[in-house]
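Okay, handing you the structure first.
Of the protein chains in this complex, all but one are displayed in their positions.
Letters are used for the chains, namely A, B and C, taken in the order the chains are written, and counting of residues starts over at 1 for each.
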Amino acid sequence: MRVMMDAKALNAFMRDEFPQVAAQFNVERVAPMEADVRLLVDEQHLRPGGTVSGPSMFALADLAMYVVTLAMIGPVALAVTTNCSIDFMRKPEAGRDLIGRARLHKLGKSLAVGDVLITNDGSDALLARASLTYSIPPRR
Amino acid sequence: MRVMMDAKALNAFMRDEFPQVAAQFNVERVAPMEADVRLLVDEQHLRPGGTVSGPSMFALADLAMYVVTLAMIGPVALAVTTNCSIDFMRKPEAGRDLIGRARLHKLGKSLAVGDVLITNDGSDALLARASLTYSIPPRR
Amino acid sequence: MRVMMDAKALNAFMRDEFPQVAAQFNVERVAPMEADVRLLVDEQHLRPGGTVSGPSMFALADLAMYVVTLAMIGPVALAVTTNCSIDFMRKPEAGRDLIGRARLHKLGKSLAVGDVLITNDGSDALLARASLTYSIPPRR
Partner (left out) sequence: MRVMMDAKALNAFMRDEFPQVAAQFNVERVAPMEADVRLLVDEQHLRPGGTVSGPSMFALADLAMYVVTLAMIGPVALAVTTNCSIDFMRKPEAGRDLIGRARLHKLGKSLAVGDVLITNDGSDALLARASLTYSIPPRR
């Protein structure tokens, strides 16, 4: 399958459509059915002790899945998450960005299903793993 | 089972331990194995069109489960989410607070399992439903 | 919403369409957006020690969700499970039937979302809780 939007196009789309969100994230890499997204960790993502909060990791998983879906189907602002199951396995290190690696397992006409693996930047130890289902609106 | 912390005690605990988070939430009601938590919706929770974002609903589910667990076991800052499965069903209405109603199904020595139902304040229509597992650290 | 198939009609439909499965289950009660289904526990469902196996509880959850969906939309043999998240909380008692209580939270045109609570017959203690999403084929 062919990639419809590359990292640059995806970052531009995010800035236009979700400016509030886009400042926290950067699309790093896009390949067929795959995308890596960085969470630029700052104060708003932290819990006491300096670890990144669960909701911030959920937000990264959700965005990475959205990004990989857009990469394959093109800009559809209305795709929405219908389900996410997330396992939190290890505490993130303080003061390090997070990387969410999204992989699509199925890209159907109305549903996309994929996984996101979350690690600290530069580490292989899995912090969290999420499975997500996205509902894709009928094409115009 | 007896409630160990009431709504007032829980709100005070949240302000002390998680000041950044506490300003966004209010514990409204506590009963044995149950708690209602309000998300005070403002700009930071919104997506274009005025609906509350998925990560904000996740944050409410996560906090409501934490609150009902604390209500039953007392102040244990270190309880952590190990798994959450969340279904998003309807779009929240613009400009209305959200209520997360948490119910514990099991409160074991090391694991708590519960559900959170999310609605708009004053409505019965279910916006999202989450199941969460919390890991409870060994008591001192 | 009106019930389209009652317990008797559902049991007959199951016997016609899924004879292998129908012998293990009985639809006990149907109400708008709700259904109770019994797993008639026998040897094939047991693990050493006499407890009902996890896959048997999954099968009950899956069937109860299918039954409540059919109850509301009428006989559609092709509805399929797309996702199930199930928490196992307590061991079933030996030699007792299981009851799965299904409740639909959302019945859309293409997706149904619901929960199933599993208990031993005659007990309130929750053994397992499942959330399921069903994909509904386009109506003819």
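In this text, contacts are C-beta pairs under 8 Å (C-beta built on N, C-alpha and C of every residue); 3 or more make two chains touch, one makes a residue touch a chain.
Here the structure is a predicted model, which is why all the values come from computation and not from measurement.
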Hidden partner chain, touching residue among C:11, C:69 or C:85: C:85
Residue numbers in chain B that touch the chain omitted from display: 82-83, 85, 110-111, 133, 135
Touch list for chain A against the chain that is not drawn: 85, 87, 89-90, 105-106, 113, 115, 126, 129, 131, 133
Touching residues (missing chain, whole complex) on chain C: 17-18, 20-21, 43-44, 46-48, 53-56, 58-59, 62, 77, 80-89
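One rule holds for everything that comes next: only the chains that are shown with their structure count from here on.
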Angle, in degrees to the nearest 5, of the Cα rotation that carries chain A onto chain B: 180
Closest chain to global C-alpha mean, per-chain Cα centroids: B
Euclidean distance of C-alpha centroids - chain B vs chain C, Å: 28
Centre distance in Å when chain A and chain B are each reduced to the mean of their C-alpha atoms: 23
Distance from the mean Cα position of chain C to that of chain A, given in whole angstrom: 34
Contacts with 2+ other chains: residues of chain C: 85, 133
